[in-house]
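Heads up, one of the protein chains got dropped from this complex, but the rest are sitting where they should.
Right after this comes chain A.
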Amino acid sequence: MSEDDERQRSPPSDLDFVSNKARNCNATGSGSGHPEFQSAYPDQVLENVLENVLHFLTSKRDRNAASLVCKSWYRVEALTRSELLIGNCYAVSPARVTARFARVRALHLKGKPRFADFNLMPPDWGAHFNPWALAMAKAYPWLEKVHLKRMSVTDDDLVALAELFLGFKELSLVCCDGFGTGGLAIFVNKCRQLKVLDLMESEVTDDDTDWISCFPEGESHLESLIFDCVECHINFEALERLVARSPSLKKLRLNRYVSIEQLYHLMIRAPQLTHLGTGSFSPPEIAGQGDQEPDYVNAFVACKSLVCLSGFREIIPDYLPAIYPVCANLTSLNFSYANITAEQLKPIISKCHKLQVFWVLDSICDEGLQAVAATCKELRELRVFPVDAREDSDGPVSDVGLRAISEGCWKLQSILYFCQRMTNAAVIAMSKNCPDLVVFRLCIMGRHRADHVTGEPMDDGFGAIVMNCKKLTRLAVSGLLTDKAFDYIGRHGKLLRTLSVAFAGDSDMGLKYVLEGCPKLQKLEIRDSPFGDAALCSGLHLYYNMRFLWMSSCSLTRHGCQEIARGMPHLVVEVIRSSDEEMDDAVEILYMYRSLEGPRTDAPKFVTIL
């Protein structure tokens, strides 16, 4: 799930570029000196050879490059590409996609921009899967895999997937909405070859349908069943039977309606699991029958292949010791729903020597982070979420924890850290101690908050990150920031692809520094910062190379955005308002993205496309 996966990295004019090349390539005689390209051989042979070679090409960047060589290569590449990644569902239409690519087996599609997750976008904005489902059904009946992120998927779409694609194997819905247990029920029932059903952080309506019971009888091909985000009761007996008849099941993530006792019964039936989401990890509300509680430790002992553990949705910490047997093998541990203290964490984390990915709540405090730093020398990714996500809440983690992590986990590549207090010194320390950082996302929850020791803006800290972390591609900034921070970013963030800005900067210069300095920028999301039309204009050279630009509650005017729209025909400039009021010149939300299709036809009333 990389960030840089748009099918077209270059401006949409690449199609024109190819036809120019074609004129040269198909000419008779070859002055190039390559024996394979002698005019005696017909194009067909060339294409066959190419086809065989290109089958081995999997990286989308390589494929994009190959498709630009000449018309032949373009054609053959299009025939052999089996996995499509479309980073913005509105950048290209289903018709265009199906016209170019002939044999697609897997489709990855992304819809809404990320800030929609935080209620900054009014609902029903778009990103409907339906037109894609219908187009795929006609063009790729052998489609096996669909991965959707931030799309609106209806029950009918789920039914279509199950009915129109006979060999359908894998469905993954991340941050999607629009469907319910009713649609799921039909989908799982009709998809006889289903291997993967992953529902992650999606909103699933409770239609009161027992979808677990709808899996067909007989041996199932299920390898992955993830439904921890589904907020409704499930039929446990049916689930138990399903797990029992799924010998290939490796990944199982339960929702919080599964008690620890039920978990036990599932685990002993599926000791081959590699990824487990434990559900609630607490006993059912009604006290169980009998005094005998199952031996949970034994269940974990039996799961010798377990490497990834998550869940703990309503954890009773007394049960934590049950997981000791698997700690030594864990590479990924997600405690981000478990409100536990440092003391409760320590006995666990001290055993997790191989841990590479750790998600946790700030309830563990700086002390807990120090314990992590002491043991987890292989840590690659850390995410620290707040228990109390408000600006003025107490901050149990701070610069102390961040520094400790930087000193203990030098292999760190990705960090997301929510806190209330931070210092430049700690951030600078991390920039020096963790040179492999690719993703640095620091969220100081109090807006405009300065370094709590020096009282200075956080400019130097973030400056050090872009200067010292040479592999950095994703950055999210926060705290009190002046234009100077953006100057640093523009000067040093040469590999930056994603930048998130909130409540930062002094003037247009801030945005200008970034737009003029970061050539690889793909995704820029800004909110509540004083950047206006002049700054927007300084990015014209960049916008066709970017996936999108989001600016909300900044200082843009409709007039300014209109200028951009006028000058760039392949850019869709959406002005979105969050209320019914008549639009005045001030722009609440600007969302603009390159597209081959021009303005979309499914835009709701609150969206104006300039």
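Here is the rule we go by: a contact is a pair of C-beta atoms (placed from the backbone, for glycine too) under 8 Å apart; a residue touches a chain by one contact, two chains touch by 3 or more; residues count from 1.
Just so we're on the same page, contacts and distances are computed from a predicted model.
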Q. UniProt protein name for the omitted subunit, picking from "Glycine cleavage system H protein", "DNA polymerase delta subunit 4", "Auxin-responsive protein" or "Glycoprotein-N-acetylgalactosamine 3-beta-galactosyltransferase 1"?
A. "Auxin-responsive protein"
(Q) Using the document's definition of touch, tell me which of A:H221, A:H448 or A:R600 contacts the absent chain. (A) A:H448
Q: Among A:E201, A:E343 or A:D394, choose the residue that contacts the chain missing from this document, as touch is defined above.
A: A:E201
Q: Based on the whole complex, identify which of A:L273, A:A502, A:L542 or A:L590 touches the chain you can't see.
A: A:A502
Q. Among A:D62, A:D117, A:E237 or A:E343, which one is in touch with the chain left out?
A. A:D117
Q | Sole contact to the chain not displayed, among A:E163, A:E314, A:E407 or A:D506 | A | A:E314
Q: Write the list of chain A residues that the hidden chain touches.
A: 115, 117-120, 122-123, 175, 201, 203, 229, 256, 313-314, 336-337, 339, 361, 385-387, 389-392, 418, 443, 445-448, 502-503, 527-528, 553-555, 578-581, 586, 588
